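Left out: one protein chain. Kept in place: all the others.
The first chain written gets the first letter, and so on, giving A, B, C and D; residue counts start at 1 in each chain.
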Amino acid sequence: MKRLTHPLSIDSLKNSQPAALLLVLIALTILWYLAAFWLNSDLLIKGYERRGMTWDVSRLISDAYSMKRPLLPTPDQIGYELYKSIFETKISSKRSLVYHSGITLSSTLLGFLLGAFLGIVLAIGIVHSRTLERSLMPWVITSQTIPILAIAPMIIVVLGAMNFTGILPKAIISMYLSFFPVTIGMVKGLRAPDTLHMELLATYSASPEQTFRKLRWPSAMPYLFASLKIAIAASLVGAIVGELPTGAQGGLGSRLLSGSYYGQTIQIWSALVVAAILGSVLVALVGYFEKRVNRRMGITG
Amino acid sequence: TLTCSALAASMSQAADPLTLQLKWVTQAQFAGYYVALEKGFYEDEDLDMTIKPGGPDIAPPQVIAGGGADVIVEWMPAALASREKGLPLVNIGQIFNKSGMMLTCLKSSGIEKPMDVKDKTLGVWFFGNEYPFLAWMSKMAIATDGSEGGVTVLKQGFNVDPIFQGQADCVSTMVYNEYGQVLDGGLMPSELTVFSYQEQGVAMLEDGLYTTEDKLKDSAMVDKLARFLKASVKGWEWVANNPEEAAEIVLEYDDTGAQTLEHQVRMAKAVAKLIEGNSKGVGYLDPAAYDRTVEVLMSGDSSPVITTKPSGAWTHDIYEKSGL
Amino acid sequence: MSMTADVFEKSDVLAEFNPPQSARKMITIEDLSLVFETNDGPVNALSHIDLAIEEGGFVSFIGPSGCGKTTLLRVIADLERPTSGTILVDGTSPEDARLNRLYGYVFQAPALFPWRTIASNCKVPLEIFGLSKELQQQKTDKYLELVGLQDFHNKFPWQLSGGMQQRASIARALSFEPQLLLMDEPFGALDEITRDHLNLELLKIWHETGKTVVFVTHSIPEAVLLSTHIVVMSPRPGRIAKIIKSPLAKKRTLADRESPEFVAVMQEVREALANDHRID
Amino acid sequence: MSMTADVFEKSDVLAEFNPPQSARKMITIEDLSLVFETNDGPVNALSHIDLAIEEGGFVSFIGPSGCGKTTLLRVIADLERPTSGTILVDGTSPEDARLNRLYGYVFQAPALFPWRTIASNCKVPLEIFGLSKELQQQKTDKYLELVGLQDFHNKFPWQLSGGMQQRASIARALSFEPQLLLMDEPFGALDEITRDHLNLELLKIWHETGKTVVFVTHSIPEAVLLSTHIVVMSPRPGRIAKIIKSPLAKKRTLADRESPEFVAVMQEVREALANDHRID
Partner (left out) sequence: MKHVTIILAGFVSLLLSLYLVSNYEGVYLQRPLWLTLVPVMLVGAWFSMVQLTILADNVTSKLAERFIGVMVPALFAFVLLVLWQLTVTGFSVPKVLLPAPSTILTTFVTHIDVLSKDFAQTWLKAVLVGWIIGCASGFIVALLIDGSPFLQKGFLPVGNIMSSIPIVGIAPIMVMWFGFDWQSKAAVVVIMTFFPMLVNTLAGLQARDSLHLDVLQTYACKRHQVLWYVQLPAALPFIFNALKVNSTLALIGAIVAEFFGTPIVGMGFRISTEVGRMNMDMVWATILVAALAGSISYGALALLESKLTFWHPSRRSK
């Protein structure tokens, strides 16, 4: 089993994480620059032709990599923008991406906690009550087919009218998106225990609550963490979606929006990059907890 | 804004609270209100103002229906549509005298005069902002379903990119905002043909102040609104005189930190032109302009925005009470 | 370890067998049948079973692979519902008996929780029954020692050999000292000496506590050594071929295996088995 | 104890035993040790094992539960890597032997795939080895019949009794007719008669095909009946206590069990086991 997944173990370099990562990153960067040139030059040539300007390739290249509002900004443009808005700006400033990440992060986390909690509670209900399963489950699914952006403004309006403003409405949208993968995963996970193990507990006439604590919950762990990873990514999406209608109140979503509104591609991309980094840090965090729980459950490697 | 208003509330206990819902994000389009807030004009009128910025999917009528605002900034077509849907919105003051919306086209696409848009692809804003365009097309008898001899309509996003990327021959622009972006993007005015809806005779009343009928039945509220209108108009007049400083004030209130001063100054100056030219000054709704708007709205051949002539959709009471 | 097998001080006479209270029936089964519905047609796992097991009895099921021993044990344990017939366990339905935590069950496979250590696996029933922490520890220590796993408290199941896992599952079933023990080939994966040792321990527990034991085994000597009654089953459909009552005294030693009665009973069982044997 | 590594060198008693080609070693193990690292400290599963198994031999491992029999078998099968020492299988490393599909392995647990029927489980290795559909069907039919599961082709594993599952897994290992058979307590969950039957079948296959068989069992009579050599192991750390060479002829019958040689070998094995027995 170990050897099956180690066909490349001969070459130690190939097995080193930094080397692999570096190689992939370099490849991606090169691809990116090529793509940026390809996309931007198209735009530029159209512009040149419209104005009947003469141009040569070197002009095209330097223009393509230094447009103010490029179709695809280059990594160095984004990097510079990130540097400016992260390191050269005070964290408390509204122009700092750290400040906006903080706003988004807080509603993401709140929404994730609420969503994970709701998801687990629903799953427990569904697993234990046939009536709930039959009546609720189809509607849990249907709830997700309602496009969130359509009801997000309503949620915000209604909560706003009830004087809930700030992160709560956004967190509720995050919750709405993140509870679903948890429910689906946990319903499956809580039903995953081995038949034999379920029977063993039946011979002890263990109460449903004991069966849950001693058997269902531990066997649902792989499912729980797989769904939590999706849920936290969904929660971030929810927070950002929630920031669109309330577009002027800060957060990465409003940076994206205003970037889009004013055609500031570099601003969009740097907000995107920060959102992506935030997302993967959050997913990695869930992964870290997964590892720890696994270790406690005796699952290594 | 949240913390600002909370702070204000704790400082002046006695002041009357009032909430204004804007139609869009914080920008110089709404400079008058922010100036009034910043310069203390509202405070002078003993008002504790809260200004809620909007966004792409915030429909101010919904906000006021849900009780989240006392007064909203809205365009006349949307307000009248809501009225017909059972939310009795009433115009209590008109801020913009002229429409700032226009269709900006590429000369290189062969568009010089209105009829040239036939068989072209046009970017149009929806979300209630499409009525002037539809009215214009129906006036020229051009189909909008992409058929032969008609135009292909795209729902334009929040920017003017389609004209640069060759996805559209014309895009919708506001004179105070997107038009500037088109120029920023490297197009010269000489390369462009611009159709202003105002000039095409299909303009509708844009930014105005609306509240609901039941609020107008409450005399204390009427009094508050009158004071609000007075202070707002004072703010707008200040903007017209000091567009640069107004832009700076707006920037202060922008929570996204994305707006640039240059851009906001340009917007403030353009907006200042739109509020000009009203016979009785800023804040007065010209009934003739109202009638024209209604007429255009009811003229859409296939699906008119409103089906019956509205009544009681505006009042001059507040304007008169405000002593402007 | 010394294998001087005599765990009982004195090997006594037959008189001790059949104590008065044993008139009470622990398990009564009447005309019980069970059919499994499968994708491939019905399987007659049990057919017209009649059986009574007295309190304090030690009854072994023996029979060819697939003849329904496990199924019958599962019916007693309320893990399967019979298709027809009646069954009473301790005077009540199997379900009530299960809810009253009357019995301990040793499954044919070890069925340990992979995320718990051996000791912690043993504690599962004790935790469920709400024993105090000290008692839990005490019982776990006692029974893990009994099965010879005293040094493996903190290992995880997959770090143990097959036989060790099976012993852990025996310790778990013994740990809460149930009235009725249902054991499905508990010693199948053990070497002869360990098996002898555990046979004696089981006899000792049975003898001292007056438990009722229902026991599935494939080993004829084991069945004869342990049981008061040997139920020989035969397959397709699973039914009882013969019930053999043991003439041995209740107190038994390994040395009994050399006795002529023992050999005679062994022979009787072997014949009953061979009589109707088919492989399936 | 002398670790007479070479168990076959001076085999002379029986003419039929030790055919000329059997000089070739199938498995050679020298000074092999294996330590498992666990959360709870290292476990010495195998310590200084020396062993040679000739081609065509039938070698049984016997020893107390947890003494390392499975581990040693897994080392031969390249499922565990030894910590130190050398091992050759068919003259190559265990890995190459595995990659050459030299052996068939019967695991201690049935390890059937729940999503496949019994017949389809049997076909897994055949499909992997790329046999034609007819051949697959033919082999499956043959070996399922051999283990007495001819009526259970279309059942799923969880619809079978424990013993039936084990037989299915034996059929699966036999189906592709490997040169070397590694069997870990294959008949542990079977009744005596079925077991006898399968013992004979295995002997027949061994005898007819000249396969090498390495066999783990807990039953002393079974080990003696089947093997040319019996390796007695002892635990903590797992090592070889004694290697006993069988004086029985290669052709054997169940009746051999009554012979005095047989009883003598059994006694020898039993003593070797009891000698160093500890339960763990």
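As a working rule, a residue touches a chain if its C-beta (ideal position, glycine included) is under 8 Å from a C-beta of that chain, and two chains touch if they have at least 3 such contacts.
Here the structure is a predicted model, which is why all the values come from computation and not from measurement.
From the options D:N100, D:T253 or D:N275, the residue with contact to the unseen chain in the full assembly is D:N100. Residue B:L87 is the one among B:L87, B:A143, B:L183 or B:L324 that touches the chain missing from this view. The set of chain B residues touching the chain not shown comprises 56-57, 59, 61-62, 65-66, 78, 81-82, 85-87, 123, 126-130, 144, 146, 152-159, 161-162, 165, 167, 305.
Although one chain is hidden here, its contacts on chain D can still be listed: residues 74, 77-79, 98-101, 103-105, 107, 109, 111, 113-115, 124-125, 128-129, 156, 158, 182. Contact residues of chain A toward the unshown chain are 1, 3-8, 14-17, 20-21, 23-25, 28, 39, 71, 130-131, 134-139, 141-142, 144-151, 153-154, 157-158, 180-181, 184-185, 188, 191-195, 198, 222-223, 225-227, 229-230, 233-234, 236-237, 240-241, 244, 252-253, 256, 260, 268, 271-272, 275-280, 282-284.
In this section, only the chains that are shown with their structure count from here on.
If you average the CA atoms of chain A and of chain B, the two centres end up 35 Å from each other. Within chain C, the positions touching two or more other chains are listed as 109, 156.
Counting only residues that touch two or more partner chains, chain A has 298. Chain C meets chain A in the complex at residues 77-79, 98-101, 103-105, 107, 109, 111, 113-117, 124-125, 127-129, 156, 158. Considering their complex, residues 194, 196-197, 199-207, 210, 214-215, 218, 221, 297-299 of chain A touch chain C.
Every residue of chain B that touches chain A in the complex is listed here, in rising order: 1-2, 25-26, 52-59, 62-63, 66-68, 106, 108, 157-161, 164-166, 181, 184-188, 191, 254-259, 263.
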